[in-house]
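Some chains have been omitted; the remaining ones sit where they do in the full complex.
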């Protein structure tokens, strides 16, 4: 496939959609959105102006990506995941709230780093960073930053272990990690890179 | 703007939409719905017949507003918020449940009062009243009435403090409240109105 595939029932108002990317039915991509190559954007997805989506990203159905949410390469956003971009939302038409919505100071950004997986129906509060390759369990409510390669879940989401790039849950053994099925060993370098150890 | 703006991909079956109200793409507003002035109705929203939405309301994407849910002026409904209108839902085609769905006795109403904010992906059980200007945290499951000006969150949602009309969290100091940044003082009159105290 040499171009993007835009479903005839998708509403796409940007031209910045990469090669090999699919946009499915009833999705709405606003203008001034950039989407990389080889992404899969599901039915009923909405992406707001000024959002940048990386390469190889999967966004399942029913997700709205608001301005201020950055979606890095190869991440997976499950169905009905809810992002936010305002810690104290009020209707901007409310007299007491109007002044707050004059500029963009209310906007609180969120970073979904490379390779992150967010399970179905999770809620991601704003002003947070989801670290590389972390996994958020389905139905979780994320209220704090998640460091790289962690598994978190629950309401609110709590640390429940470590994963590798494949998303497999690892067992901690002393200062390193083991994938129980394959027996492969890993080390987490600088709390930033989970590297497989060669025997 | 002197009229409503209806996106060409919205499906609007009522004529009772107020001046200055926007309805966005893939939204479906049924007949016998009334929406006030200066509202913002997001993509993929559904509003069922007999619902009344006040003035200045914001409904973000992916929300379904069922018959029995009343949305008062200046409220904010976050993305993917789920309303309900039946405490014990069964498929009405099920033989054992059919008799229950003959009339409307199964319908349990919900009131979203003036100025309320409901965070993204929250679930609102039915038969409840969300009091004026209360704030429901993102991802919460609301199972009880919320008094005015309260902040609630969690699954199930619990009281976690007080807010003012702007949605700012207040600190309780004796019998009144202080907004920590501005230093403004407030009193909650009759558990119904949060008034700023003039020094």
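Think of it as A and B in the order they're written, each chain with its own count starting at 1.
Keep this in mind: contacts are C-beta pairs under 8 Å (C-beta built on N, C-alpha and C of every residue); 3 or more make two chains touch, one makes a residue touch a chain.
Bear in mind that the values here come from a model prediction, so they are computed numbers and not experimental data.
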With 2 of the identical chains shown in place, the whole complex in this structure file contains a total number of copies equal to 3
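Keep this in mind: only the chains that are shown with their structure count from here on.
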Separation of the C-alpha centres, chain A versus chain B, in whole Å, is 27
Residue positions on chain A within touch of chain B in the complex are 11, 26, 28, 44, 46, 62, 64, 66, 80, 82-84, 88-94, 96-97, 100, 121, 123, 125, 141, 155-156
Per the touch rule, the chain B residues reaching chain A in their complex are 9, 25-26, 38-40, 42-44, 55-58, 60-62, 74-76, 78-80, 115, 117, 119-121, 135, 138-140, 154-155, 164-169
